[in-house]
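With one protein chain removed, the remaining protein chains of the complex are shown where they sit.
As written, the chain order gives the labels A, B and C, with residue 1 at the start of each chain.
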Amino acid sequence: MSKQAAWEAVGLTEEEYERCRRLLGREPNHLELGMFGLMWSEHCSYKTSKVHLRKLPTAGPRVLQGPGENAGVIDLGEDLALVFKIESHNHPSAIEPFQGAATGVGGILRDVFAMGAYPIAILDSLRFGEPDGRSRYLLGGVVAGIGWYGNCFGCPTVGGEVYFEPAYAGNPLVNAMCLGLVRHEEIIRGRAEGPGNPVLLVGAPTGRDGIHGASLLASREFDEQAEERRPSVQVGDPFRGKLLLEACLEARATGLLVGVNDLGAAGLASACSETASRAGTGMEIDLDRVSRREPGMSAYEVMLSESQERMLLVVKPGGEDVVAGIFARWGLEAAVIGRVTSDGIIRVREAGKVVAEVPARALTGEAPTYMRPEHEPAYLTATRSFAPERLPDLEPAESGRILRQLLAAGNLSSREWIWRQYDHLVGANTVLRPGSDAAVLRVKGRPLGIAVSVDGNGRYCYLDPRQGGALAVAEAARNVAVSGARPVALTNCLNFGNPERPEIMWQFREVVEGMAEACQVLGTPVTGGNVSFYNETLGENIYPTPVVGMVGLLEDIALATAQGFRAAGDHIVLLGLTGNDLGGSEYLKLVHGVVGGLPPHLDLEEERRVQELCLEAIGAGLIRSAHDCSDGGLAVALLESAFTAAPGAHGFEVDLACVPARKAVLRRDCLLFGETPSRIVLTVRPQHLEALLKLARRHRVAASRLGEVRQARVTMRHGDDFWVDEPTAELEAVWRGALACTAEGTA
Amino acid sequence: MRWEARVLVRLKAGVLDPQGAATRSALESLGFSGVEEVRVGKLVELAFQAPNREEAELRLAQMCHKLLANPVIEVFEYALDAGREGSGCGLA
Amino acid sequence: MRWEARVLVRLKAGVLDPQGAATRSALESLGFSGVEEVRVGKLVELAFQAPNREEAELRLAQMCHKLLANPVIEVFEYALDAGREGSGCGLA
Partner (left out) sequence: MRFGIVVFPGSNCERDCYHVVDAVLDSPVRYLWHADADLSGVDCVILPGGFSYGDYLRPGAIARFARIMRAVEEHAARGGLVLGICNGFQILLEAGLLPGAMLRNRSLKFQCQDVFVRVETADTAFTSMCRPGQILRLPIKHGDGNYHADPRDLAARAKVVFRYCDADGRVVPEANPNGSMDGIAGLANLAGNVVGLMPHPEVCAEPELGGTDGLVLLASALRYWEER
């Protein structure tokens, strides 16, 4: 094979090849080149995103660990800390939805317990094409796969989000987030400290799973062994994942663990070089000691295998037998495969011979970084110039019909079909279950509560990436705030198309800058995240899709507030101003068939004040229910609050003429379905209405009583004009059943 | 005409079979020594109508490709028999 | 001596098979008409050591009785072959 073919086969460019030759001072051999290829891949090195990710604020009083480790960590007070991280598994899920999604969950769980934390919750953020044909198959497989791993592992899946858009038809997105609890002194980092310390590989034996060999194979002569060399799809084993958790935490309790890293992309090559380079050390590895699932594996395959349910442990000298004994008791393999060295080199031996010898830093820190060219995409001229205000307004007589159409839409109907397949209760901490804006978990033995939500509207980002990025942060924070928790920090997953296209790079930078600004204003630093590029099929790119996983804290778990109405007679209050915001809305897409205009305008200062007000009102015990207005607008938000309680029990009557307006004249469609952000629907007991309105004035937030909670009937009127007047049960049936019908093909 | 088919669906070679591995170690701890490998797959038995053998075989192959096996991780094989008409639960 | 066995585990006649029923209706909605019945069972393939055929058969029957099938709801049948020594992943 020519040299050129060799670097191309591992995905390197000629310049990159030259760079690794310079770093080595010689030609890399086949294995070394493979290690460089994977470690310098976009996925592992962040070579394209790095320069922009630096713009995200990462510091804050609660941040104990920012980006750069297996997961971020924030302080929960006293000696407790919260570990959390989000990650994508888009490409594997597109090929094999069940296993792809399952191994995505397995991977994020390992990231969290590698830090020494006990996982307490999973969330999933999903994007598919319109749910028919292959997209329906992907939806079913992905949801079943997430459920399988989380349910079997015993970590509750407490929330998530899902959108259906044609832009994701070729490229579904599967992002999984995990949170875990740990005591400060028990936090372990992925650092190979202490030359001489033994290095153990524990968990599953190593097989030929997911080796990045497809491209390699394609450029090699085809011989009779070709079939055997072909990488296979990674298959998860949640059972073994759970054993690995138990054994790792038991090993941690012995105090013998120095560093821990999970094995994910690029397998051993990555785990060894990352742990060594974080600690400024090196590592010697003997491949003959790696336990294997199949005979005849090459050094290349062993080093780069992505077999699941494995961990790399660095152990105190002499601790290896005790640690291995713990793993044996849990039925897991544990082998000393090498030791930490002081020379900064990753040295790999096989059958006594050195088969690779590479400075750890060369694989990690010395990876190239790029400032790729960028260019504003041409489509924006068209989408921006679309003026929704020129569309005919909604006829009141049509409201009922349109409302049903929205309630049945893939992006607005109940997600119960999904989260019922997830054990959201195991762990006995779930105080607010899926179906409210954020999930809330208690912390046993403390008054404390943790709220968490994942959000990101790709359509907004498509229409205005900067604004869309800020909106994603704002919505995630708002979802946490309406649940009674103060947003404190976030993790994010940036899903984009091919960064070698200047248009995609432009979207990426804009989104990141928009997010950064929102993080600054809302005071929520970023503790980590993940970038997934190349979400492109046949030249079709996905919408730029940042997914924000926001974490919030409640001083007192008793303040946890759900979105569902509580009792007839409670007053309904809307916080925030409503504008003529139709751009990028579900309504515009569903009713007028247009993805266009500009996403709704976000005033970050106003957003902050609205959230502050909501938190203070909840803290003062004034609030019975709280729900943010997002997709589908005010009408859908009100209905969701009516639906969440006992089926069909609640209804409401509101006068939309009372909605505080940004403009003198509000369109009817905007009143009902416009998606102006920074708005929250609250309910209060009648005797608390005045106190709430007074508080709102103090926070300089527009607030107005719209009506009250009733029984069994939904009435939306504008003065004396009745727009919608129907039994709750009928609308609720539409909303509750729609996703199940589409997903199971019974529609 | 009624046809009865038996389809065996297996994981491809090299694809991890956690179920098989767990079963193997369970057999071992039950005292069955010397069990070297266990792989667990699916058995699907079908009874269906088709005018003749060619047509039956064609449909069966399509059913396997489209639904019964997942081509990304599984392979299948089948056997096809002319069934006894009206034999009800003949499959079990 | 190495033996290779193929065990088919089926639900007993009369035990409802939710998976089979779902597969049947999925086939139907894919456009395969005339599918009268589908039953889904398990295929377990084993490679194990035993000195001779009698012994191999005895052990296999015990494995089925004890673990591989649940007599309350399932029945099993098996086939046993002398395997090729050292054939590694011979099962798949």
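Note that contacts are C-beta pairs under 8 Å (C-beta built on N, C-alpha and C of every residue); 3 or more make two chains touch, one makes a residue touch a chain.
Nothing here was measured: the structure is a model prediction, and the numbers come from that model.
Colleague: Taking the complete complex into account, tell me which visible chains touch the one left out.
Modeller: A, B, C
Colleague: Return the single residue from A:G34, A:G129, A:G147 or A:G514 that touches the missing chain.
Modeller: Here the residue in touch with the unshown chain is A:G147.
Colleague: Consider the whole complex, including the chain that is not shown, and state which of A:F239, A:Y534 or A:F722 touches that chain.
Modeller: A:F239
Colleague: Which one touches the absent chain: A:T254, A:Q421 or A:N498?
Modeller: Missing-chain contact among the listed residues: A:Q421.
Colleague: Name, in rising order, the residues on subunit C that touch the hidden chain in the full complex.
Modeller: Against the missing chain, subunit C presents residues 11, 15-19, 22, 42, 66-68, 70, 72-73.
Colleague: By the contact criterion defined above, which parts of subunit A meet the unshown chain? Give residue numbers in ascending order.
Modeller: Missing-chain contacts on subunit A: residues 144, 147-148, 151-154, 237-240, 242-243, 330-331, 419-428, 430-431, 433, 442, 444, 557-558.
Colleague: In the whole complex, what residues of subunit B lie against the chain that is missing from view?
Modeller: Within subunit B, the residues touching the omitted chain are 18-19, 22-23, 26, 29-30, 40.
The criterion applied here is as follows: only the chains that are shown with their structure count from here on.
Colleague: With centres defined as the mean C-alpha position, give me the subunit B-subunit C separation in Å.
Modeller: 8
Colleague: Starting from the mean Cα coordinates of subunit A and subunit C, work out the distance between those two points in Å.
Modeller: 41
Colleague: On subunit B, where are the residues touching two or more other chains?
Modeller: 12, 14, in rising order.
Colleague: Scan subunit A for residues touching two or more other chains and write them down.
Modeller: Where subunit A meets two or more other chains at a single residue, that happens at 294.
Colleague: For subunit C, which residues count as touching subunit B in their complex?
Modeller: Listed in rising order, the residues of subunit C that touch subunit B are 2, 8-14, 23, 26-27, 30, 32-50, 59, 62-63, 66-68, 75, 89, 91-92.
Colleague: Would you pull the subunit B residues touching subunit A in the complex into a rising list?
Modeller: Going by the criterion above, the answer is residues 12, 14-18, 21-22, 25, 70, 72-73.
Colleague: In their shared complex, at which residues does subunit A touch subunit B?
Modeller: Where subunit A meets subunit B, its residues are 95-96, 99, 204, 207-209, 228, 230, 232-237, 239-240, 293-294, 307-308, 331.
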